[in-house]
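Only a single protein chain was left out; the remaining protein chains are all shown in position.
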Amino acid sequence: MIVAERKPMVEILASIQGVSRLLVVGCETCVAVCLAGGAKEVAVLSAALRLALRERTSAVEILERSVERQCEEEFNAPLAEDIAKVEAVLSMACGVGVQTLAEQFPDAIIYPALNTQFMGRPEAPGIWAERCLGCGDCVLGRFGGICPITRCSKSLLNGPCGGSSNGRCEVDPEHLECAWQLIYDRLARLGQLERLYAIEPPKDWRSAHDGGPRRTTREDLRL
Amino acid sequence: MNPMPGRPRGVIVLGAAPEALCAVRELAALGYAVAWLPLEEAQAPAALPPNVAIYPAAELVGLGGYAGAFCAQVRRGEAIECLPGAAVLIALGNARCYPQERYGLPLGPRVLTPPQARQRLKDRTLEALLSHRKAHFLVMLDWGGETSRETAVEALHTARALRQNHAEVTLFYRDLKVDSAPLERLTRRMREEGVVFCRYIEVEVRFEEGGVHIAAPDGLVRGDMLILPEAVQPHPATLPLAALLKLRVGKDGYFQEVNVRQVRPGLTNRKGIYVAGRCHMDADREAALEDVSHVVASLDAFLHSLDEPPSGPTAEVERDRCIRCLTCVRTCPHAAAEVVEREGITAAYVEKAACWGCGICAAHCPVQAIALKGQAVPSWLAPTAQGVSIR
Amino acid sequence: MSDRPRAAVIGGGIAGIAASLNLAQRGIGVILIEREAQLGGNASTVCCKAVGGVCQHCGGCLFRDHLRALERAEGVSVFLQTHVERVERREGRLALLCERAQGEALSFEVPAVILATGFDHISPLAKGPYGYGLLPHVITGRDLEALLQGRGRTACNELPLGKVAFIQCVGSRDEHNGRGYCSQVCCRYALRLARVLQESRPEAEIAFFKMDLQTSGRDMAETWAAARGAFRIVAGMPALLERGAEGKVAFRYEEVLTGRQIRESFDLVVLATGIQPRADAALLAEQFGLNQDPSGFFATAPDGVSTLVPGVFAAGCCQAPRSIAESIAHAHQAAQACVLYLGGRA
Partner (left out) sequence: MSMAQRLLVLACSRSAGEALAALEATGQTLPPDVTWVNLPCGGSVDVLHILRALEAGAEKVWVLACYEGACESLEGNRWAEKRVQWVQALLQEIGLGPERVVFRAISPTMAADLKAWLEEE
């Protein structure tokens, strides 16, 4: 899923400075599952904003909504009426959702309430960790199902580096496992250690963001 | 009204400890159909009541259902079979080891554990020592750390048995544990029979020609053999079983972290699942079996009350709002929430019979799809008062 | 729900309530008879002993838990300020002829009775030389419990907490007064209380005078681990407690291990008094035709709950000293035995 976290309140408050009618919109897909932007978080943020703005002279009105997937225009369409009523929209979706709203409602002022972080999974309750960088050319099959690009701090394809110690990564030994230790262990378990003899050529990053904004086309789904 | 109507229900008993056999017998005597899974190689007792089915080689692979309607998924050979039961009683017992690190002494010809000493008494290999002159056994409790209740009692019984075989016995202790009436009687009788009790804080043990020498506060005591109690540790199956059954284990590795509200006989974090005996307490044999009686009594009463509708609030999921994020499943301490397909919707579902009404899931739900039914909250606190979800 | 009660529970302390709840859960009508004006008995006088934000598992809160459950339970009729005057056997049933507060007579006829009459605290006066009631700043553990429960933790600030001595086994394990047994609970409550004192007043220097500390069991593991480092533990029992200088209490004791005679003064002395059979245990035993064990507790069959009189069971501390949690467990077992007895007769 896409993992995000709420922006600092100071930043959110600064962005909506002077706004007296505000719509807070959550998204009930990825960011709801990672407990950052679902209906509950919309309610919590709105309550916090109302508390923070209470001292302000003019009254602040905050509408709370959430939609199934903010990255899909069809789900956002019913927001039109509410958006027309407010001065600004605070989106609690990932960056994709925020941009969708902005594209869909060109006259509305849309602010993000979340920092979109990465594609990851819940590692333990309350902990989400990155698992995929979206490089556009998946190498997982060669590395025992463990992504060296995402999980190695140095994105080494021919690892490990000298900073691997007791299975931990030197960049942050407390929190990071050495991806190359994981790859070794997994390949050993699968009896595929010989894979490690192959020297990986330099990665072609054109399929990643380095090649510019990406798009996918499925001609069979287009008329 | 008959207090024991037909008792159509069954109980699943897990474990091979003596407590398990005791539980099986007590439950069978109450009229329950008992499915007994020892979960390890164990000698099946010769005679079991007719309403007990024992599954000696069966492996437990899962537990479905909830209080009143559990289903133990059991692998026997190739097939997976479902054994129904209204409640589950776990009596795994514990495991023993000789704590060589704590004592700093290996076992050997002059250092025995109480079970070894008992065995030698039994097979008469101590005979030479006992008959040729007055043999002297030194039994040492609480050396290098507290001896568990169970093994301390075993050491006491061993000391007594040696004494009854006309040996001299000196028992070294720091604090003599007499915290049960039987223990008190035992130690009193031992004193009367001539076991010497010797209190120490620090002792020094030396092996010299001809025996073991202990420098204790009362002076130097010379003996022929040193008897050192074993230590207990959690049964190795405790953790895997706890994971399988979603039960809580304490920091010490035994079932159920000590929780003042759950010391009530054998309660676990899941309704209808009970633990009994040494898999959750430090007890000598007598106390462990007594615990089984307590647990069976509370289990039996619980099963009788199952027909009553649950009182108090329970969590209810507005299932078409659920986004299947699994937060409730992961945070429910009672394993009452799951994501299942019911009536064509795959969503979170909280089983009323398993729910304790704590509301932890409701307070966590990211889309406010769970409410505590039967719990009145002032309207100005109602979490869903202002938000609108558009679907 | 049955119309006719099928069991009477005598004594509304924690054991009596737990036994009643167990029976009620099975749909068995219960009459719960309590001598006092309110339920609870000794368990209701136990204060909370949590320290550092963490529960010490003393079980003091279980009473209110059980009381609440009893309020919700169906089929338990509670009779307060009622005591049994006479017991008659009528065709295998027990007729309990009782008296209520204003001399009102009441009688119940039931097939089975669970006795849960609890215990008395051993009077510290039994240990005359300890000066209870004569010397200032000599209190019992129970006094301390009552103080903490009645006035809250802040009451610790009014105690003279410089040097504190906890004296264990006051009245217990004492053949001279006929109580050769260990009261089971005193080491536990005293160690827990001492930690509460220490938390409120870290400057207090606390010493334990003991024969043997009873510290086994998972519920004591944390308490004992913390206590071991924090308190001075002395193997030796004080002899005569006297008035010392500056309002202190002074006494002499012999350190068992060294044989040294030491005289020391303390600002506060807490006597850990034990458990003894209730004063009226003999009377009840006579009424029901029960035996008492040599210490005066109700004698039972090896199952620990069945008395030698058919249909009469014993639960909790009237049978032997027990902690709150153990009393609850024992009460469940007594209820189970009672149910089997009733079933066998149905």
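Order as written gives the chain letters A, B and C; numbering starts at 1 within each chain.
We take it that contacts are C-beta pairs under 8 Å (C-beta built on N, C-alpha and C of every residue); 3 or more make two chains touch, one makes a residue touch a chain.
Please read these numbers as outputs of a predicted model, since none were measured by experiment.
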Would you list the chains present here that the left-out chain is in contact with?
A, B, C
Option touching the unshown chain, where B:Thr170, B:Asn269 or B:Thr327 are the choices:
B:Asn269
Selected from B:Ala47, B:Ala79, B:Ala128 or B:Leu381 as touching the chain missing from the view:
B:Leu381
Check each of C:Ala24, C:Cys48 or C:Ala116 against the chain that is not shown and name the one that touches it.
C:Cys48
Listed residues C:Gln81, C:Ser123 or C:Gln149, member touching the removed chain:
C:Gln149
Taking the full complex into account, what residues of chain C touch the chain not shown?
46-48, 50, 53-55, 57, 60-61, 63-65, 68, 148-155
Interface with the undisplayed chain - residues on chain B:
248, 257-262, 269, 312-313, 331, 333-334, 356-360, 362-363, 372, 375, 377-383, 385
Please output the residues of chain A touching the missing chain, sorted low to high.
8-10, 13, 40, 43-44, 47-48, 50-52
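Basically, only the chains that are shown with their structure count from here on.
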Using the touch rule from the top, work out which pair, A-B or B-C, shares more C-beta pairs.
B-C
Chain centre separation in whole Å, for chain C relative to chain A (CA means):
60
Which whole number of Å gives the spacing of the CA centres of chain A and chain B?
45
Taking the mean of the CA coordinates per chain, how far is chain B from chain C in Å?
26
Residue numbers in chain C touching 2 or more other chains?
none
Complex interface listing, chain A residues touching chain B:
28-29, 32-33, 35, 38-43, 46, 64-68, 75, 78-79, 125
Please give the residue numbers of chain B that touch chain C in the complex, ascending.
1-4, 30, 146, 148-149, 152, 173, 175-181, 184, 188, 199-201, 217, 250, 252, 254, 258-261, 263-265, 280-282, 290-291, 293-294, 296-298, 300-302, 304-305, 311
Residues on chain B engaged by chain A in the complex (per definition of touch)
323, 325, 327, 330-331, 365-368, 383, 386-391
